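Everything below concerns the one structure shown next.
Shown here: the complex without one of its protein chains, the others still in place.
Letters are used for the chains, namely A and B, taken in the order the chains are written, and counting of residues starts over at 1 for each.
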Amino acid sequence: MKKKTIRERINEILSNRTDNPGEKAKKEKLGQKLKENLKLIEDIIGFSDDVVVREFQLGGKTGIEAAIIFVDGLTDKQVINENILKPLLIEKFPGDELKDPARSDIIKFIKDKTITINELKIVDQLEKVIDGVLDGDTALLVDGYIDTFLLNTRGWDKRSISEPQSETVVRGPRDSFTENFRTNTALIRRRIKHPALRIKGISIGKYSRTNIAICYIEGLTNKYIVEEIKERISNIDIDNIQSSGTIEQLIEDNHFTPFPQLLSTERPDRVAAFLLEGRVAIIVDGTPFALIAPITISIFLQSAEDYYDRFIIGSFLRVIRLLAIIIAMTLPALYISVISFHPEMIPTQLALAFAGGRAVVPFPAYTEAFIITILMELLREASIRLPDPVGSTIGIVGALIVGEAAVSASIVSPFMVIVVATDTIASFAIPNYSTAIAFRLVKYPLMILATIFGLYGLVLGLIILSIHLAGLKSFGIPYLTPMAPSRLGDLQDTVLRPPIWSLRKRPEHLRTKNEKRFSSTGDDDGYERTR
Amino acid sequence: MAMKEHGKLTERQFAGIIANTLLGAGTLLLPRDITAVSGTGAWLSVLIGGFISIILLLLLINLGLRFPEETIMEYGMRLTNKWIGGLIGIAFCTYWLFITGIIVRIFSLMLVSSVLLKTPLEVIVIAMLLTVLYFSRSDLQIVGRVNEIYFVFVILFIMYALFLGLREINLIRVLPLTGGKGIMPILKGGLKSFFSFLGFEIVALFIPSLTTQKLAYNYSLKGIVTPLVAYIITMIVSVGVFGVEELQTLVWPTLELIKVTPFPGLLLERMEAVFIAFWVVAIFTTAANVYYASVVGFTQIFKLKEHKTLTLTLLPLAYLSAILPDNLHDVFEYVDIVTKFAAGLIITTIIIYFAAIFIKGRKGDERS
Partner (left out) sequence: MRSRKRFLPFLLILLVSIILTGCWDLKDINRRVMVVALGLDLAERTETENYEYISMVKLTAQVAIPEKLSGGAGQPLTIGAEAVWNVSAIGRNVSMCYVNLQQRLQDELFLGHTRVLVISEDLAREGLSRYMNFFRNNPEFRRLSYLLISENKAEDLLNTFPKTANLQAIYLMNLIEDEIQRQTMPDLPFIEIAIRDVTSGVDPIAVLISSDKETGNIKYSGLAVFRGDRMVGKLDVEETWSYLQLAEGKLSGLQVVRDVESEIGRLSIVFKDLKRKMRLVLTEKGNFKFECKLSFEGIIFSQEVPAVYTKEIYLDQLENRVSTEVKREIETVFYKVQQKYNADIFGFGELVKTYMPEEWKRIEDWHEEFKKVELELDVETIIRRSGMHM
């Protein structure tokens, strides 16, 4: 016997290890014998406890053996009992006529006459059977046949539709997506009942096999965008997709930026609106967040509610949000600039008040600013982790007490606390969470630049930021559209929200095929709907 | 050249590039410079300078439209021969590089004397140049977009500031409108005012990338008339508020103008820091655009593959030209020299190239 070196031995072990069940499923084949097939399947699935194998005989006098395999927890057992087992057991299968070569009729008979399941497939590949069972189907194997039924018996515990956690509105629909794929696609379907709505499914992720759907409106959405998205998603080569965030990072144009290039939303009404603008939605099984692409920066100013209220109110709210973004980004840096570099900018009495407030503080303004801003970040992170009832209270109390204590201990001046509080509140006013974080992040380099050069530094920082933003693209659409390149038609819907009757055209930059939202003469297919 | 594909610049971006490049250092210095020569007729000088620039610009565009796929560097070398075209190209690029430095220097001087008194000049210059560097590595599309955004901001702010300044005008000081000294001083002032218009020639590099070339004339006019109007108003307001004699004593007249304009009582009082903030943007666009033109120009002359490699290598040269003048007086001298050089260069180039076209009998290429 040749002595195997350690390396060879290790290789051997490893190569055995890599022969995982998934590979096996691809290699092996179903046979005609029931018992063998069952053994094969159980072997691959590994005799897991929750996989149930029920062997039985078909009803009547045929004596043919069959078995169903399903996963307890993924299936609706009621359906299995009533619609699979019962008909199969009760049905009087034609007997002796079938004792002949044309036995494939059994399968046909079951399919045509017996099984009362609304969705079924007949497959003959082992891999598909395994996949199907793990998806929640029930596999029905009949002795003597390779053909196997995959019967849709999916049903599991799921969270019911509730209010959106992160995008609450005052006046507007309150349903939000759940983790269940079908529920989500249904929510969209209910809002766009037009036949042109397409929901195309793909399965991504080597181990997680997550279902992903790309939704768009046929005949409206620019097909290049759809193609691009489809291509990028199919190119994903990863083993685990648990959230839409992972998908987002894998298909976005530019990774080296804090700014999101896809929008994630919990709300089906927003998804419907975006789809009708000419964008594409991506639904991911297991996440209540849908992704929208392509997007531009003006979308981040919008909240769903803008369109549900009157346009003056909508515009006002948008302006407030724009202000919020500016404040969240620049306020601490402005404070540092004014206090340390340009005290002549503020009215004299305010300047004196500032000077008085800061007189007992041992640190320079920038240290103050950094200390308390970072403290705020810590508080924020902490309050997310705490369980609900305790969390918000501690957040507020913590902030107040820490602020008060810090001021009394003369670590920071009272104005700094006001500045930071305003800043934090402003960042909460930004409707989209990812954007809010992005701007919060931008705040820090701006503060550093302000510390070195004052207002000059702040402006240079903003210039650099704008250059960066100008270079971002979301699936081929420049991020800063409609401001640059400017498309005047779209400009009306950025900072201000124009009246509904003025939103006649879909956004130009999406190059949709059907430009008009309203049709006074009727669409091609005769459907007339307003937005 | 793969770099200059068509359709990368919209018309508005084109106009924005012109306007932004012009609005910069000139406004800071010129009210004093020109009024020294032409008195209250300074605005006329600016107008004359503007007209000359417009004519030159239109000529350049006409020239460029005859070669819709090539920039001035490229068709220059093709039209004449490699050496003449190359020499002209290098002259342009070097002058652009030099201007970048001078403009950054002027602005940094202003910062150092008014706001950031203790910061070393070099540091301010470096900070600005680094930002310019970051910008110059971008593609033309990004250049276009950034210019487009800033154009609106800068123009709005200038108009606002000037509008407020109008309230402070003492009309008597503005008259007599023609300066009362005759036509010669006004013409001389016109030449000096040319400095504020320098930079418009960089469009010769961007014409091939314009989406709709037919609109080039249209939008370039829009792009150059806006700064022209702004300059004239600035001149009138400066003279109106201070009077010609006082203007001579002010080093930074426009800055002083903001210092004496009371802004309606908002939270912030002394708005000159804000003014300077906006001016950073205006200067940045000037310096960045011109530097970009220089880099891209050199890239095309030496037929390199992409322009990013040169951005870093040329930066020290820009820095050197910023450091070169010893004091303010030197700066003015350099400004003078550069203005004359640029005027000469542009006019000569136009003449040479048009002559070449005439001689060779080419009517120009068709756009593919």
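One rule holds in what follows: contacts are C-beta pairs under 8 Å (C-beta built on N, C-alpha and C of every residue); 3 or more make two chains touch, one makes a residue touch a chain.
Computed from a prediction, not measured in an experiment: that's the story for all the values here.
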Contact list for the unshown chain, restricted to visible chains: A, B
Residue of A:I371, A:I448 or A:L465 touching the missing chain in the full complex: A:I448
Chain not shown: contacting residue from B:N62, B:T94 or B:S113: B:S113
Absent-chain contact - pick from A:L85, A:I199 or A:A353: A:A353
Selected from A:I339, A:V420, A:L469 or A:M483 as touching the chain missing from the view: A:I339
Subunit A residues that touch the omitted chain in the full complex: 339-341, 343-344, 348-349, 351-361, 364-366, 448, 451-454
Where the unshown chain meets subunit B, residue by residue: 113-120, 123, 126-127, 130, 133-134, 137, 172-173, 175-176, 180, 242-243, 245-246, 249, 256, 259-260, 262, 270, 308-309, 312
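Heads up, the rule we're going with is that only the chains that are shown with their structure count from here on.
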Chain centre separation (subunit A, subunit B; CA means) in Å: 47
Complex interface listing, subunit B residues touching subunit A: 10, 12-13, 111, 115-116, 119, 124, 127-128, 131, 134-135, 138-139, 141-142, 144-146, 148-150, 267-271, 273-274, 276-277, 280-281, 284
Subunit B contact footprint on subunit A (complex, rising order): 337, 341-342, 344-347, 453-460, 463-464, 466-467, 470-471, 478, 480, 483-486
